[in-house]
Every structure is written in C-alpha cells, then in structure tokens.
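A protein chain is absent from this complex, but the other protein chains hold their places.
Chain nomenclature is as follows: A and B, assigned in order of appearance, with residue numbering initiated at 1 for each chain independently.
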Amino acid sequence: MEHFVGIINYIIFFAVTAGTYGILALGLNIQWGNTGLFNIGIAGFYALGAYTSALISGLPPSAWEGRTFGGFQLPFIFGLLGAAIVCGVVALLIGMPTLRLRADYLAIATIGIAETIRLVLNNESWLTNGVWGFQQIPSPLYKTIHGASSAYLHSHPNLPIWIHDLIAKSYDWFYLALVLVVLFILYLIMERLVHSPWGRVIRAIREDEDATAMLGKNTFSFKIQALILGAMIMGIGGSMYAHYARFISPISFKPLYGTFIIWVMLILGGSGNNKGAILGSFVVWGIWAGTDFLTKYLPFSATQSASLRVILIAVSLEVILLWRPQGLLPPKKQLFTLK
Amino acid sequence: MSLLTVDRVTSGYGDMEVLHDVSIEIAAQEIVTIIGPNGAGKSTLMKTIFGLLKPTAGKIRFIDHEITSHSPDQIVRLGMAYVPQVENVFPSLTVRENLEMGAFIRTDDFGDRIKEIFALFPILQKREKQRVGKMSGGERQMVAMGRALMLNPQLILLDEPSAALAPNLAQVIFERIVAVNETGVAILIVEQNAKESLGLSDRGYVLAGGCNRFSDTGENLLANEEIGQLYLGG
Partner (left out) sequence: MTTLARIPQLLVYGIISGSILSLGGIGVSLTYSILGFSNFAHGDFMALGAYIALGLFTLFTGLGIPNTRFGPLSFGFGFTVAFILAIALTAIAVILIDRLLFRRLRRSGPIILMMSSIGVALGLRNILQFFWSPQPHYYTQMIQRAVSLPALGIRIKPDEVFIIATAIVLVVLVHSFMRYTKMGKAMRAVADNATLAQVTGINTDRVIIWTWVIAAGLAATAGILSGIENKFITPELGWQMLLSIFAGVVLGGIGNPYGAILGGMVIGISEEVSTAFISTGYKPAVAFVIMIIMLLVKPTGLLGRKN
C-alpha cells in the first residue's frame, strides 16, 4: 500500500510537469508548428514567465537574500497574467528586429536572446537573487487547501495509512487539476485560433511566405502576432512551473530542459497539431521519467545516468527526423488555399 | 545513325505533366533547334534529356546507351554537356577556374584543350584571370559554353543561349555556336530567338503545349509562313 501511495505521488508529480511542458509545447506549436518560426530560445520565455510570476506573487526579499526588489505578494492570478504580459511585450521587442530574418538567423538570434535573459537572471541579483535562486514562491490557495486537509486529518486520526497519505497530498491533487484545467483551456483557445481565418493565414505563411505576401497579407504582422501569442503561453507555463516548484534558479531553465526537450516533444507529437503537442509532452516526459527509474539499476553514477538519458532523447529526435518527421499526429493537411 | 534519340517521352514536375509523348532525334555533328512558345516545355525537355528530371514514360538513347534513368554525372561521362539558361557559370571563380571545373573528371593534362577553347573564344583568353561574376552577359555565356566543351563532348545542349543578350552580342554567340559545331560537336539548341537559330540549324522541331507540332529542315521551317506567323512573330 505504501508503494501504491508512492506511485500515486510520483504520478501527480509526473503529470504536473508533463502538463506544464504541454503548455510550453502548445506555445511552440503556434510559433513553429503553425507559423514556421524557428525559435530555439524557448528557455528565455519560460524563465521570464517564471521569474515574473515569482516577483509579482512572491514574498519580499528576506535579510539574507541579494534581492532588493519585488515580491509583491499579489494573488496568483496576477502572477500568471503578469508572466503572460511580460513575455508578450518582450516577444514584441525581440520580434521587431529579428522576424524579418531568415530561419537560420532567427534561430541564432533566439539562442542569443535566451542566453542574454539567462545572463541577466544570473547577474542582476538585486532583482532575481542571481544564482542562489528565487525562494519561497507561494503556491495558490495553499493555505486554504493544505489547511483544510490538515484539519481533516487532525480530526480523523484513525484513517488507514494510505488514505491518510493520499489526503495529505491534497494540495498536489489540486495543483494537478489546476494545471490540467489551464492546459485544457489553452488547448481549446489554440484549436479555435488554428481553425480560424487567422490560423489559415499563419499556416499559409509557413508553407510559402512569399506567395502569402503576394496575396496581400502583411506576413510580418501575422508572424509577430504568432510570436507574441506563443511567448505568452510559454510565460504561463513558466508561471505554473514556478508556483509548483516554489524555488527557481537560472539552472532550472538550462537549454536542455527549457528548450531542447520541448522541441523533441513537439516534433515527436506532431508539429502543427495541438493534440500532438500535448501528446508529445507526455510521451517524451514519460521516456525521461521512465529512464530515470531504469538507470537506477545500471552501475553508473548519477551524472552518467543523466547523460545517458539525454543521449537517448537526442537519439530519439534523430530517429524521428529520419523516419517520421511529421511526428505521431500529423498536422491538418492544408492545401495552399486562402480565400 | 542517331547520336541522341528521344522516344515518346512524357515528363514534368511532380504531378504536373509538361511533356507528352515528345520525340526528337539528332545525328552526329548536326545543329538542331527546338522552338515554340513560352511554356511549351522546351527547357523541360532539355532537363529531362540531361537527367535533371526523370521521365514518366518513354526512352532516351545516347550513342549506344539507354540513358532514360541516368543521373547528370553519369551522362556527363558519356559525352554530353549541358549549359543551363541562367546561373550557368561559377561567379566567384575566374574564367580559367570555370574551365578547370569543366574538366573536373579528366585525369589527364588538359592544357591543350584550354588552348583550343581560347582559340574558339579569344575574349576568354584576355579575361583569363577575371572573376566571371563581374563579366558581361555575352562573355559569361561564352564561359559557360567553354566550360561545357572541356570534356570534348559529342553533344552540347544549349538552353536559350541568346536570352537576355543584345542583338549584336546574340549574333556573336550564334557565330561561336557555328564555330563550335565545325569542330565536330553536335548541338541541340532551345531558343526563343527562333529566326537566328533556325538560320544556322540543319533541322528544327516546333514544340507547343508539350507536344511535337512540326519538324523539318531549318531552311524549310524558316520559309514556312504558317510557322512564321504562329511562332516566329510574323
């Protein structure tokens, strides 16, 4: 029974993380899957969203922290929205100079931007507490729910251990539900958008930008909109991560976890397909988490096991690119028609 | 004995069929011109012969070989050369280097061959060390042809050699084409400037809508009023 609870706890953790990645993948799907914007700087928006949310909703700096700014303790919803808005604004500023560039220049530029954001997060301790990280990020409704479940457990001391443990984790159940709700809402919105006239234009841009421009569409404007929208979604993902992990530092958003893995998720799941984005997140995170278990049985050190798992993910990417580049769920077939 | 036989070839790009059942023939040392309106499939025919496009039906024979599904580098080794209409030189290389690239698969000393090419195109010798990208259209066309001749081909395909050239320069190019032919090379030309080209051709074909329409000697085609009206601009 204890095993059972342990497994349930792990599944909650797994699902929250996979769900968060699903949100990020939806954002990338708008940018790359639908519009063809080669954004290798996802980690930048991810981190920006997380830190913004932390600053808005978090606690003021304590005496031993390097921070001197922020921690406004506003409700979680403000943190979430703030993350989205800040990411949107930054995406606008970044997009203006770079979206006219070719795909490979855009790729290099987005790496540079993510790197610059990382450097700022590392160096500007007054704002972010630098490498020591942003601590004690509050989780929404934590006191209410945890308080209620603790009170319940307190007044029912004779529950079987496994029920006790499950209820003790009530907050995590709540957060999982929250993530899934946010994910679902975003999914619905993205599906509406993708099937709308706006969606048709951005897909036409991905297929053939010049032809779309010749039809009189301001392709630059559409691309910027897609960039901003995708970035806002990534910001939301960052916020959801920050309030679950309760501690973030620049290392949490290293390119491997913050960018590369999301690309693999989208490509495996199916670029251009919102369901594919979500499916890919769960599958790839499943591989990642699953191999975590397996490598415990191998005679390698922790860092070696981590390296092996990354190699596996990299190999999976190459295999998909070689044999099924469209991913598990193919995009909606769009003949080049724009009314 | 035919040097090149194109036998009822159908070809195109992806799902789009451009050539339907086209047949042409060239004998050794002949000059043959293919004329026709825009979009008739003339360039497509050249690309298909040279292996840049795969025909969906029909056969192509060159000398003794069936080359229908050969790739360009195989065809080049058999003695055919191709000069595309645009982007037919290496702009950042010099004249001499372009010619050297033409001789890439040769393992012997081809210094004499370069001299022969310079004899055919004296201007190239003058500009030997110049970057081709900086040269005029007519000179570039000569570099392109010179490059194609480096392997002593038996047949050269020229895709609209006088396109984008002023009339007097086009004249020079056509003179050079005759000179090249006189060294024993068969030439297949695709041309918009049909009058000039037919004038120096042994035979010609008229292609329209991807199909054969007429074929006759160059002289006869020129003299034919109907063709003159339809395809030669009156």
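The rule is short, and it goes like this: a contact is a pair of C-beta atoms (placed from the backbone, for glycine too) under 8 Å apart; a residue touches a chain by one contact, two chains touch by 3 or more.
Predicted model, so just to flag it, every value in this text is computed and none were measured.
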Among the chains presented, those that the missing one touches: A, B
Residue touching the undisplayed chain, where the options are A:Leu59, A:Leu92, A:Ala107 or A:Leu328: A:Ala107
Interface residues of subunit A (partner: the chain not displayed): 38, 40, 97-98, 101, 103-105, 107-109, 111-113, 115-116, 119, 122-123, 256, 260, 263-264, 267, 300-301, 303-304, 307-308, 310-311, 313-315, 317-318, 321-322, 325
Absent chain, residues of subunit B that touch it: 50, 52, 72-73, 76-77, 82, 84, 87-93, 97, 100-102, 104-105, 133, 147, 151
